[in-house]
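The following block contains the structure, expressed as structure tokens.
All protein chains of the complex are present and in place, except for one that has been dropped.
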Amino acid sequence: MSINKLVKLGLCALALSISFNSVAAEDPIRVGILHSLSGTMAISESTLKDTMLMLIEKQNAAGGVLGRKLEPVVVDPASNWPLFAEKARELLAKDKVDVIFGNWTSVSRKSVLPVIEELNGLLFYPVQYEGEESSENVFYTGAAPNQQALPAVDYLMNNIGVERWVLAGTDYVYPRTTNKILETYLKDKGVAASDIMINYTPFGHSNWQAIVSDIKAFGNAGKKTAVVSTINGDANVPFYRELGNQGIDAADIPVIAFSVGEQELSGIDTGPLVGHLAAWNYFMSVDSDANYDFIDDWVAYSGNENAVTNDPMEAHYIGFNMYIEAVKKAGTADVDAVKDAIIGVSVPNLTGGYATMMPNHHITKPVLIGEIQDNGQFSVVWETPSTVAGDAWSDFLPGSKDLISDWRKPLFCGNFNVVSGTCGGQAKAAAQ
Amino acid sequence: MGISRLLSHLLCACLLCYAGFSQAQVEDTEAQKLLTALAESSFAQKKAVVNQIAESGDERARGWLESFSSNKLARVESSGQFIIVLENRGRDWTVESALTGENLGDMSRRDIDTVRVNNALRNEIEGILSVIDLKSPDEANRLSAARALKGSVEGTLAERLPELIDAEQSMSVQAALTEALAIFNVEEQGDVAAVATLAGSLNSQARAALQQAMRSDNAELAAAATDAMASIEQKLKLNRAAETLYFGLSLGSVLMLAAIGLAITFGVMGVINMAHGELIMLGAYTTWGMQQLLPGQPGLALILSIPAGFLVSALAGIAIERTVIQHLKGRPLETLLATFGVSLILQQLVRTVISPLNRTVITPDWMSGSVMINEALSLTLNRLYVIGFALVVFAGLMLIMRKTRLGLEVRAVTQNRAMARSMGIKATRVDILTFALGSGVAGLAGVALSQITNVGPNLGQSYIIDSFMVVVFGGVGSLWGTLLAGMTLGTINQLLEPWAGAVLAKIMVLVFIILFIQKRPRGLFPQKGRAAEG
Amino acid sequence: MSILQELTNRDQVFEFLTPAQSPVDVRHGPILYLEDVNVSFDGFKAINNLNLTIDDGELRCIIGPNGAGKTTMMDIITGKTRPDTGSVWFGSRHNLLNLSEPDIATLGIGRKFQKPTVFEALTVFENLELAMAADKRVFPTLTALMKPEYRDRIDEVLEMIGLKALRQALAGILSHGQKQWLEIGMLLMQKPRLLLVDEPVAGMTEQEMERTAELLTSLAGKQSVVVVEHDMGFVRSIARKVTVLHQGSVLAEGSMDQVSNHPEVIKVYLGEEA
């Protein structure tokens, strides 16, 4: 009977075709790139893929590392979170990659995390995130809350004299956590609960009229008010548009954003936004030769004279160089060797300083505050005197203030509780 | 603010400027010194320097301050020569000398150090310029300057204000200045008489002043302030309500605009066009394309992209109809699947051909900002235009449906395809035209949306479901239904939002629709015809 | 409902008992009773003070020009359309206005549509199987088994409607006439007390018509039959009592001859033809 044959054939073909190409080439160092090229996140992630390809190309032109070339393996998790886990497994189990650079959203990271740990891979995660995580196998080259949110709030408080706060964010874990931290932090600084307004909106929210007018009303109470925005991606354009049109001007109510970079601005008419703020660890407008060179490379690679660079790209730049250094230091691309070697490695960042990998797998970064200009760039108005080390566990959350992370022997624990002196659940899980 | 300290110098200086006199040339070394100070001192010190520059009375001062506050004042790293940046996009910037004003051509970003500015300084400069503007011959300038003064008046200025007020001809400017003065008097002097002036004022600074007065230990003042506030609160409530209504209508018109094309294709042909959202997207991208073709005239581009957007989407619609839908006659549910495939293709097409990134669509000046009804209620212009546009489109469609041959044939086909055929109406032709019309309208929606939200590959997805809800709620194929449904849902949503929050409001609306469909399975305005048979 | 089933099984055995035993109370003669029924569709009065009585076991023909309200009347009886005013009784016990289509059907009113509707994706056999009087609730239907006596019953009807050869053919491929037959067959399977037959012979050949006539007349007596038909010849061939509908109300009633000599009727019909 024909179904019989067909289905049998189908299934065998399937089984075979998958198992056949699971024979991995040994010689080059295989670099997995796990960024969405389609779906909603493609907007942000596809440029990171190109950044990685550019960096790899450059490294190979310089002779690779340890005499081995680097070979990129690109897959498309299509902004689909379970697919991220599946693709991570594919990269590690099937393509036998030595390291993965990827992910943008928290949920995609959470989804691949168990896979990476199970198959003992390496993941470099380039985006600012909510913290509250420290994995033996993941290196966080983006900012933790204490490398972005807290300094930004300090700036507003001390330099602008803000007394009234609107914490507006998209309803997912990064803004939730960041705002929880900020709330505690502000209250510790003596801000009254009545002077804090918290608002959450869904992804891609486009109808901001009511919220913006609420913010306006909230800001009209006589005290200096600022908006701390953790609004994500697509929702920003209509948000800023509405701000502009309702005549909220940076001079009265400045908005400081943690998720709006050059790339997002490239999709916004920045005319009405001049003076609004963003906090990052890198701006394209930073005045350093390393940065200018990077921009030149990027423009050359992307073949677009107006191509912009942004913070996650710098994070990949740092992460990639750290990996290369670690491989050199370890003399092999073996995961465990690299994992040990990379702690303490320092490489130049694009803002003219150095980034060092901390024992908690976070890196040191300077914090910059920039004001939006009419040319879609930020002009740096303030920066931390020295670099800040990323803090995996926030000191402002009851659950985690006692936790520290240190992946050096002998402690070797992602969530060591300094009070009870025990290593939390993760180690137990590993022990299982 | 240092305003007061400067005021005297400024006023006379500007009098002179406006009178057209050129005053004694300051030595350029002087200017160079000032600017260097500006460039090298810390933000704190810069404030003082800014004031010096203003005081210097140099006629280029205004230019310097303006370019400084807009981040255009810079210095050449090598020579230390000061320049004003004319074009600061890309890696090479066009610049001119700050002192002589001669054009120095292009310069690499690497060699340029911009003189850093921040909001605090911007305020300062704004203040200074506004005081200058109080003497400007242009009334609009004076008015905005006067408004800007509210809450930022200080001693010396306060003394001079009365004479300015008398000198002022324009009523509105006078009023603004008086209020500014009153605010000052209430805040600083605790002047009870001034409270009367503020009663009924909707200005936020005025309110702040009154609130402060209410807390004051001067019983009389507190009392006066309290009733003044009471009357204000009343007004505010009304304005708030009006605002919410406006928000509702504008959201409604957006929904209606997005849905009405669907109401046509869906209602008349029973085609469930999942690619409708992408047709909207095409319209939006057309606007972007137009603005690329006509750099510098966003307004003109926008107007031109109305017909263009219609055409593009209409053509795309025809293509879809010919290639896909005509093969699926009488299988409405299958059209849903096929067009879903089409929508995937279109999205990815935009991603690969244009870019996965959002595109900038500039809002022309006449559409940005808002019309101020009063100081507590102002209607955002872009949405005002969208409401108008939506109504025009609706009226247009009504005309087409009611008054033209096509409309007649369309209605005939909707009522009874076979009968219409037998009466010699070319049903296929009608189908093509109808679908083109519906798609074209989607394109128009796209043009409008480009002024409100992202222009990116996901634009369509975010509106398709809402559109379907509106159509179903309104009654498939009934234009009035769509209009009413759009407006109702929009308003309900906005009414719920304040106390339910954006997400819950949306959920509630969806649930409401689901339940409503149980009560009236055919929507607000049920309609007989093929679509109605589902 | 199982009671009903039992009864319907019983009246297979001794048919003479059925009138007394049936839940449909026909002791007072009429099995169907419409009084002052009014229906209007946005303004247009489709049914206008319609009064109609059908006696138990009677065969009644209803004629009338287009738009006289024949089909609407059937819709009302079967519960598809709710009248604005008036009362509709099945026997003297059941007020049809409170019942849904399935209830009415299970009570024993079967209907054949003007345009023959059979389940085209199912075979002739299955069409009849579904129509068969049985417990039609969900779970009994799920667990229902094809008992031999059912199959005999189906074959019996297949015999009657002359589709035995086509029992396994998909109903979709039947000719128009055959579909008419199949639908009548489905009525028979339902064992209704009252059959409403809308234009049964449309698109039938002469001999097919004759057989239909035989069938319907043979049914009369056991069951009550209401036939709506345009074809005067056919009506004449079966009619005992004829009702003429006009503009939603009864214009005349009586034997074919009486009716055809009735001045009003002549005006309505001939007036149109002349």
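A, B and C are the chain letters, set down in written order, and residue numbers restart from 1 in every chain.
Keep in mind that, in the parts below, a residue touches a chain if its C-beta (ideal position, glycine included) is under 8 Å from a C-beta of that chain, and two chains touch if they have at least 3 such contacts.
Basically, contacts and distances are computed from a predicted model.
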The chain missing from this complex carries, among "Urea ABC transporter permease subunit UrtC", "Cation:proton antiporter", "NADH-quinone oxidoreductase subunit N" or "Sarcosine oxidase subunit delta", the UniProt name "Urea ABC transporter permease subunit UrtC"
Result, missing-chain neighbours among shown chains, is A, B, C
By the document's definition of touch, the residue of A:Pro254, A:Gly376 or A:Gly424 touching the omitted chain is A:Gly424
Among A:Asn310, A:Thr387 or A:Ser400, contact with the omitted chain is made only by A:Ser400
Sole touch to the unshown chain from A:Leu37, A:Ala144 or A:Ala235: residue A:Leu37
Missing-chain contact among B:Gln347, B:Thr414 or B:Ser478 belongs to B:Gln347
Missing-chain contacts on chain A, rising order, are 1-4, 6-8, 10-12, 14-20, 22-23, 37-38, 74-78, 80-83, 85-87, 89-90, 93-94, 105-107, 110-111, 113-115, 118, 132-133, 171-173, 176-177, 180, 200, 202-203, 397-400, 403, 414-415, 417, 422, 424-426, 428-429, 432
Absent-chain interface residues of chain C come out as 78, 80, 100-102, 105-106, 110-111, 113, 117-123, 125-126, 129-131, 136-138, 141-144, 146, 168, 170, 186, 190
Those residues of chain B that touch the unshown chain are 266, 270, 272, 274, 324, 327-328, 331-338, 340-345, 347-349, 352, 461, 465, 468-469, 472, 476, 503-504, 506-507, 510-511, 513-515, 517-519, 521-522, 531, 533-534
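Rule of thumb we're sticking to: only the chains that are shown with their structure count from here on.
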By Cα-centroid distance to the whole-protein Cα centroid, the innermost chain is B
Dist(centroid_CA(chain B), centroid_CA(chain C)) in Å evaluates to 67
In the complex, chain B touches chain A at residues 43, 70-71, 88-91, 109-110, 113-114, 116-120, 122-123, 126, 204-205, 207-208, 211-212, 243-244, 247, 250-251, 254, 348, 351, 356-363, 368-370, 378, 380-383, 452-458, 462, 493-494, 497-498, 501-503, 506
Seen from chain A, its contact residues with chain B in the complex are 37-38, 40, 42-43, 46-47, 159-160, 171, 199-202, 204-207, 209-211, 213-214, 220-222, 234, 237-238, 241-242, 244-247, 250-251, 254, 263-264, 266-269, 271-272, 274-275, 287, 289, 292, 295-296, 299, 305-306, 371, 373-377, 379-382
